[in-house]
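Below is a structure I'd like to ask you about.
What you see is the complex with one protein chain gone and the rest in place.
Let's turn to chain A:
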Amino acid sequence: MIDTDICIIGAGPVGLFAVFEAGLLKMRCHLVDALPQVGGQLSEIYPQKPIYDIPGYPSILAQELIENLMEQISPFRPGFTLAERVDSIEKDQAGKFTVLTSEKTLITAKVIVIAGGLGCFEPRKPAISGLEDFEGRGISYFIKDPELFRNKKIVLSGGGDSALDWTIFLAEVASELTLVHRGESFRGAPDSAEKVGQLASEGKIRLLLESQITSVSGNGHLQSVTVAGKTRQDFAFEADHLIPLFGLTPKLGPIASWGLALDKSAIEVRLSDYSTSVEGIYAIGDINTYPGKLKLILSGFHEAALMAQSAFKYVYPQQKLSFKYTTVNGINAF
């Protein structure tokens, strides 16, 4: 069990900056994100794109901004739970919150800050009949530990860089590896595409181009995959694991079921402090909505500052909060 002052759901730029604003008021934070890395949309969608509207930076790469934020918040030693989705939030009689993640991690906190952006990034799933029956039973969308696939019959599907890179890597690990791609060639990095072609011509992998997986079957665990091709009859072959490798896309996910007032897929907040309809829960960044809302990083930073002031008053109603510039005292690390 992790105990903290503020549990921040979402480690995008806004969730990260909230650690700083809370830290100035001596409140500790723990961040949870469904992605294995911090940075939200910036790291996942556009790490190498320059951003031009961060005050004080005529231009900064998205990934660089995230690295800077990590450095800026490091004095306040936030905790991180990554690659876990927050599934539920409970509030007890005394007003204490308990957060439960998809991997059953429990976090208790005095305040919850939802900085969930556009929602959880989730894998795109191909339309394959029977797919969901075998999720976690032979079908996975991420490769966390390649050793799980040693001496197994593996099928990868997809045509992007990650499908090519994993094909090359797992060719050495799997007993049998098949790559299924709907296109007639690969558009990814030419080196990787060439290497995959070479592995196929040496008979080290099976490459099925202009093909699509149509169904999967098994007995409790995946056993076989059926592939339809443009130029041949459908055929089935044995498989222990199928890994569809298409990108990730954000989905609102569990946030919708936390009993908060929503407007479409955004959380309604009070303009004065970005508090939600549940006392002690705040929503900042892309996930919230109010009249005039702009989904910009700089708006999220501003929201984080106001939220922190309000959260402090909520947690310590008896204490006086005197507003100070950072230039006065500097940063008092924990």
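Note that contacts are C-beta pairs under 8 Å (C-beta built on N, C-alpha and C of every residue); 3 or more make two chains touch, one makes a residue touch a chain; residues count from 1.
Note that in this section contacts and distances are computed from a predicted model.
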| item | value |
| --- | --- |
| Name per UniProt, for the chain absent here [options: "Nickel import system permease protein NikB", "Cell division topological specificity factor", "Ferredoxin" or "Amino acid ABC transporter ATP-binding protein"] | "Ferredoxin" |
| Per the touch definition above, residue among A:Gly116, A:Gly138 or A:Gly159 touching the missing chain | A:Gly159 |
| Touching the absent chain when the full complex is considered, from A:Lys251, A:Arg270 or A:His302 | A:Lys251 |
| Candidates A:Lys152, A:Arg182 or A:Arg270 - the one touching the absent chain | A:Arg182 |
| For chain A, residues in touch with the removed chain | 41, 45-46, 49, 118, 124-127, 157-161, 182-183, 187-188, 244, 246-247, 249-251 |
